[in-house]
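The complex appears here without one of its protein chains, the remainder shown in place.
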């Protein structure tokens, strides 16, 4: 295991110490460093909380900030935070307008967020939930509720965060988050494994010349394992699956996220985006927003994912709004 | 070689295509995609140009934008761009106030920038040069002119870019850049090799449990190769070398950059920063500015570098100024 | 024993703690086949924490309060799927036996019915989905029948355990529908479900405890 760490058991907590040292814009609730909240709670605003396992930076906590989220419960590497932690985050960020949970479709997270919502309800805090399930590879059409949540949750955060910043109600913010969720699809491809610090060896093995299309961000099995193909062919296959999911017409517009899983150089992500752009051009679909970089990683896994949100006017406008967190800045041109 | 690419020969040009597609804030001069310039040239402002080999994103071209640089000549992977390309960038960005070159201390780059300066001079364009040499590991005290330029050039860009944006003269911008250069030190550590696409295999080999302190961002040999130590011990060794270079007194302040070389997860960079912060606390030195992430990479190399700029009032103020490029946003709190 | 008292309950959690400490590696390996290998870690962690918490609280708190403490402690100690599901189970069981001085067959049936219902509600799984529910359901049903026909506790638990073991065996034929295993789809056929295995471990240890 080639990692900069001290005792693997302290991995998450020492990372958090570094984060609090570096970024006074975030702090923590209930004396628990794993209950990360904005230092700048906005009175009267609908709160948005997320949470999930560590090992995916900047996901999840990196999106806590202006125009995005208000809090994030932080779990161990690839492990759900506790319902108690989610509940503490909820209590801290609630401003009387209710709290929206946005997180990925993993059973550990669901069960804990459900329990946190129950606890919050006992305090009279209104909670709604939107569960990201953008990973096309993780289940077939018709069984979308079984799909995992991956990098596409970024667009759900972005749209919902902007809506909450505009002062919309919990119902409205939840409606918008849900629309962003329903219109977002992601396909991933992995080239190498990650290593969970407390485990110390690769989560899975993959040949020196192989890729796995559709692999999950914890190493969940994908759709096909084949020889590494040229970048354009990889994108063609991924985009074909994304296009097949929604009815894209000439003149439609999209937001695109080309996300690195951790070990893949930024140069390569731009080579992938070049082809994504060509394919969208061929369909006369306009790229209104694009982000390229590391947005939802899997430690040092080499690989990438492509997320596409099929925009309508409302999502276009909200995704374009400014945002500022310690890990993500958006300053509209 | 596990990379997303098509023909390795097209690596840089396809990457650039992706960049121009994604970011309308940058364009290119003289019909040559490798002459990247801002789409938003500021009349009357001193121009700042950089350049160097590809494979280090967001270095170099990623810092072209508001409050930073105006142009970047783009070379092949780890290869200097040509004098002609540097000259074309220079001609395009010059607004009559002269152009400052800021680049790293590598013979190929120096020779070509010198030649470009000569060509620009024939056109009556005034050019000054500041050559980054922040890598402590690459030569001893007293031979600083032999040191390589690495991630610390970010602070030189930042200070000089802010100075130019304020409308200062070429002499002033060059003075500030040079001061930032003289007060910046970097130490790096590598855990794994990068792979140059046209070569196709690792640049160097390193044991599964080894690290190399002081290795350069092209795989140049470092100071010592030993067993991978705990994160805190690695930081202690790196910071001891940085502290030894300048006279840090209680009450002084610094800007810190913890930079990932490409393959190292962000989580680990925060674990490193935690220790950097503790060591600065021990000396009562204040961290005024901190950036953590990938700022100067070496493809997929696992490893990190720590850069520290010993601030004075002027550098503190300029480094804190806003900046916005497609790859880097700074919005002061 | 005919019924489980508050002081028995504290010792029962000790027995569960010892059990999961022994079965830690087995559960890690079992969860590792089509999951993330954390089940042995989370179960040993959460039962160790619960056993300490109920011991610290003491028998004076009464059965319902002890179960609530156990559930709340587990939720904090191991927020994995199974950690939170079992925590939920104990919290619901606590409510179901509110006021009971001891758990005879009727109270034990109420306990496991609430335990099952809590987990079913929280996890939204159905019987046949290859989860812990596949053993909790026969456990609850068998105990309810035993209570209705007035069977003594030890006999009721022996029957419930036998039903659970049979049900566990039956999970081998099922395709996982939930959690990390679901991604492995048909590859899960032939393997017994890890969570259902935990269910059998729980009831078996309870049977042995009550028989002693």
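A, B and C label the chains in the order they appear, each numbered from 1.
Everything that follows uses one rule, which is that a contact is a pair of C-beta atoms (placed from the backbone, for glycine too) under 8 Å apart; a residue touches a chain by one contact, two chains touch by 3 or more.
Owing to the predicted nature of the structure, the values given are computational and were not obtained by experimental measurement.
Note that the absent chain touches B when the full complex is taken as a whole. Contact with the chain that does not appear here is found for just one residue of B:216, B:263, B:277 or B:326, B:216. Taking the complete complex into account, B:83 is the one of B:46, B:64 or B:83 that touches the chain left out.
Screening B:1, B:41, B:115 or B:202 against the full complex identifies B:115 as the residue touching the chain left out. The chain not displayed touches chain B at residues 75, 78-85, 106-108, 111-112, 114-115, 138, 146, 148, 199, 216, 218, 220-221.
Criterion: only the chains that are shown with their structure count from here on.
Taking the mean of the C-alpha atoms as each chain's centre, chain A and chain B sit 29 Å apart. Chain A and chain C have Cα centroids lying 33 Å from one another.
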